[in-house]
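Below you will find the structure I want to go over with you.
Missing here is one protein chain; the remaining ones are kept as they sit in the complex.
Presenting chain A:
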Amino acid sequence: MRDVRSEPAIKALRAQIEQIEGRRRARSTLPFGIAELDSRLPGGGLAIGALHEVAGDGGCGAAATLFAAGIAARAKNKVLWCVSRADLFAPGLAQAGLASGRVMYVEAGDDKSVLACMEEGLRHGGLGAVVAEAARLSMTASRRLQLAAEASGATIAIVLRRGRRQAGAADFGAPTAAATRWRISALPSSPLPVPGIGRPRWRVELIRGRAGEGAEFELEACDAKGRLAVPSELVDRSDAPRARRGGASA
C-alpha cells in the first residue's frame, strides 16, 4: 500500500482545501516528540488552536487524564481545567509535568456549564490549554468549541470524555467537530528485572484525525515533563513500531 501522504497531487489538493477554508497562516502545532506519532498528524504535531477529544477505556480514565495533562504540561502559559466533580489529584498531575501553580480549576455543576466555561476560557486567548471533562459532547457544542479555539489561535482545547465504559471504536459516540480523537488505555507496565511496577504504558489510539489517518501506538506514559516515549524494546526492532494502518480518515 502506498503512502498517500507523500503524493504531490494530494498535497496540492490539501493546500487548495485549506485556502478555501480560509486558513491562510500556517497553523502551529505542538509535537509529541515521537516521530511515528507526529508524522501521523497534519503539521507534525497536535494542532494548537483546535479541539481534541480524548477518551479513556474505563469509568475513570486516569490514563486519558494524564495524557491530557501531559499535553497541557508541554503547552505554554496557564491551563484551565473545567471539571464537574472534583476527583482530580493535583500531586498526580504534577508528576505528569503539570505544575500545580499553572492550573486553574473550575468546578461547574454539569456538562453544559463545564463546556460553557471551556468556551469562555478559549475565547480569552491567553491560556495555553483548556481541558474540560464532559460525558457528552454534541456536534453543535463541539463546533462552537472548535470555532472558539480557532479564533484564539494559541490555545489547545481538550475535551476529556468521561462516563461509562466504551466497548469499541464504534461506540465512541456521534461525530464531533474535533480535529483529533484519541483513546488511551492502560497496558501492563514496562517489565522490570525486579518485582514491582515499571514505567506505565498506554495504548494510544488515534481514532480519527482531520486530514490524517487513524493509527495505534504502544507508548510509555508521561514522564515528569509530560513527554511520552517509545518503549525501549520496540525502538531497536527492525520492523517499524506497531502502527496500524487504515483507520477511518476524515
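Basically, contacts are C-beta pairs under 8 Å (C-beta built on N, C-alpha and C of every residue); 3 or more make two chains touch, one makes a residue touch a chain; residues count from 1.
One rule holds in what follows: contacts and distances are computed from a predicted model.
Between the names "CopC domain-containing protein", "ABC-type sorbitol//mannitol transporter SmoKGFEm, subunit K", "DNA-directed DNA polymerase" or "Transcriptional regulator", the one given in UniProt for the chain missing from this structure view is "DNA-directed DNA polymerase". Here one chain is not drawn; of A:Leu46, A:Ala69, A:Ala134 or A:Ala215, the residue touching it is A:Ala69.
With the whole complex as reference, residues 58, 60, 62-67, 69, 77-78, 80, 86-96, 99-101, 103-109, 113, 116-117, 120-121, 124-127, 184-189, 195-197, 200-202, 221-222, 224 of chain A touch the missing chain.
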